[in-house]
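Structure below; questions to follow.
A single protein chain has been omitted; all remaining protein chains appear in their positions.
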């Protein structure tokens, strides 16, 4: 019997990507997709690419109504909205995979400092951080999964083996990241217009991006100590993809070969993490369209720094794909169910 | 038992796309891929996107050696080269799907006028033109399938129902097409450099493109009369995709609703042709990454012309995907085996 | 003494381009630029590219107030708005260069059929169509210049010599055009988002684009007879540039060499029209950033058709540059004053 799934808030790029992936998932039946804006409109009229792949129409149903139709719900909503919707599903005994930031942080004060007041304090802190490579066992048992941010996914996966092995002076970590425009969503903003983005490249929210506390929470946990990082996001003139170039000073002598071998071992059992051959570096165009995270490594003896470069598709491993991976785990399906898409290159 | 396949000439974009599709095909085992340039190199070292998806290494084996390994071979070679290789496989009793132009034309003089001298006259004329929507039954029985060109696929599928219904003054047909750069292959040409293409748009080979006779051959067959068309290819600053905008004067009064309904009927049984809702037009970004051909229609009463717009992914429905569709037919597999990729949008 | 200029509605891409060009024009002083949205904001805060080039601040002044400051005004406003503003300036004795469609048509019924009711009937029909290559002498004497649309500029310049020489069967003219996204303006529309446009290509408003009557008006005038054309605009994933590929059946035998020579002669005195060498075709990337219109030619003896391809930068020769060219003529300045920008290639 198939798992019954629903998507609450399915008219943005992440929602569309969830529809696309779930429509091809052999063990899942997508029961309902909601959108206030497009209520009553066929999904394939909004997204002609999905014509023939789904016959669903956007619904304006309430969370209570949707809860009756599904076993698991994906919330593809802005932060601050999920916290009002998630409790309805949890109380109805449904599994919730929340793609917003509302349940990612474990410290309420930190959430309220970087975001805003939180309305759902009773469930806050009860979610598992949905990065399977870190929390696979917890995800399997969870009823509330906070799907990680796109930048955090790339940075945490990039640093995990090095931090677990105490290779880094954690006070020196700098993450310089660049994202494709789909990360900004489908809202019609001047800054997301083709003419504003194409041919351009810029940093934004320098030292102030809201993914910072989420990255620090997980890196601190991995390292077992408290520290801050520098994180600078940039906007790339591409549709999909995140590349993070992470710098840190080494605390021990280690060769590239040793570091590479350590990373290969650390991720040997992971289906969705690939370590680039030593001396080569990932390109977002080699992961786009897939759930992969590619990681490349460099050791610079001149400066005693390691440079770790990781690449993901922000809409897949950075959002919808990882959410489906979490659903698979939480619903006891094969972890790669529906996720066997190969990167679309060129 | 799986079908054993091989690809002769697998280092270009079409070859890569064949590897990508066949690696995910549940009924196929890819036995060998050849490349003189990359002999001995792992496919995933040339195309890191395929890391984890194939463990093949490029081989420099002869056609005779490859023939021993496979039931079916894809020739992803330049025209003029296939004609030397295909006979080896045919004589060895293997099915051949040739992606070059060498066997597409049925008239030798036409081939030699637009291309060059043909060396394989004994098999010339024995191939079926591998457009399943036209020649499905013949393809099922064929040992030599000439996979159509990318532009012809888009134009022929766009015009088929109108021609079959004698709606057009065939002397007025003009096909204005635009293709992504992958159509030019992976050879390092100045004209294919990012800086030459990005931000640009231009026509090329105006009135002289070699796909012209192939288009005319099939359109003439459909209409049952001989005529020439105007065909102008353009180079788009995108990686994948072809859009053809085809103009013709109507010979009868027909409304858009009637024309639309005629097209919907004509393609009702086809899995890979989608007719856009009346009043909407296809976008290459809604088919890219998939084997779909989307077709949109307009009737202009001011000029008594029909405008038919069709979109495909040139590497998939325009090359590798159609080749796999042909293999499925020729090998009695489900026609959409390995081809259930949804378009990657955005 | 310098000409005093103002721009009414200067916060869009065309307005910005006018500021950019006029700031570098040695005989012009830009006195005021208006924007309701950005009133009180420095131009260089909205467009950092202009930092150091202009110290102007957007003003919310009325037409009456602006009229006191300037000799000539550019109206970079949507159609339907210009018609309310232009009369104020005309009555104040100022020269008006209107970049909207409000005064381009000479037939009121045609305007109201394709656009909407016109509120300024007393000045309607008094404007000169501001295509210097057609109406140079009239422009010099005019107080109201209707700056042509971007698509019409490319198509009319492309056809002019052929029509003047009666080479074409005018009933067969088809103009297949493609434009960069800046033609859609700086309004935040979903359809202009990077993720909607990049990697895509599509036709829009097939048979219904409002530039059609303007193109037909001028082509009919050139040919001395009434006829309709097919015009299909497409959206290109580039910021700037229009390429028009125009088809028509020849009424006489003419070789490419003869046609080429006729075009070279026809435009010999024109600074901003360049005829591509015979056998080569223009690329929008070779005109972008300049006021040039490049024209290439093909004769196809197989179909007895001519194919004329023209390329412009839609924001310059298709809008702001042509407007400045018109201002130069109307104000007795050198026609290329401020317009000596070379194309930015690559």
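Each chain gets a letter, A, B and C, in the order it is written, and its residues are counted from 1.
Definition applied: contacts are C-beta pairs under 8 Å (C-beta built on N, C-alpha and C of every residue); 3 or more make two chains touch, one makes a residue touch a chain.
Computed from a prediction, not measured in an experiment: that's the story for all the values here.
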- Touching the hidden chain, out of C:50, C:90 or C:167, is C:50
- Which residue from C:9, C:148 or C:289 sits in contact with the chain not drawn here? C:289
- Item | Residue among A:31, A:128 or A:284 touching the omitted chain | A:284
- What residue numbers in subunit C mark contact with the hidden partner chain? 13, 16, 20, 23-24, 45, 47-53, 182, 199, 239-240, 271, 274, 276-277, 280, 282-283, 285-290, 292, 294, 340-346
- Query: Touching the missing chain, which residues of subunit B?
  - Reply: 13, 181-182, 186, 188-190, 192-199, 237-239
- Message: List every residue of subunit A that touches the chain not included in the displayed model.
- Response: 172, 174, 176, 178, 195-196, 198-204, 206-207, 228-230, 232, 234, 236-241, 243, 245, 247, 281-286, 288, 296, 298-300, 302-303, 305, 307, 309, 311, 346
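One rule holds in what follows: only the chains that are shown with their structure count from here on.
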- Message: Between subunit A and subunit C, how many degrees of rotation does a Cα superposition need? Round to steps of 5.
- Response: 180
- Relative to the centroid of every protein C-alpha atom displayed, which chain's own C-alpha centroid is closest? B
- Query: In whole angstrom, how far does the Cα centroid of subunit B sit from the Cα centroid of subunit C?
  - Reply: 39
- Note on the structure: Whole-angstrom distance, CA centroid of subunit A to CA centroid of subunit C, is 45
- Tell me, which residues of subunit B touch at least two other chains? 199, 239-240, 282-283, 285-286, 288, 346
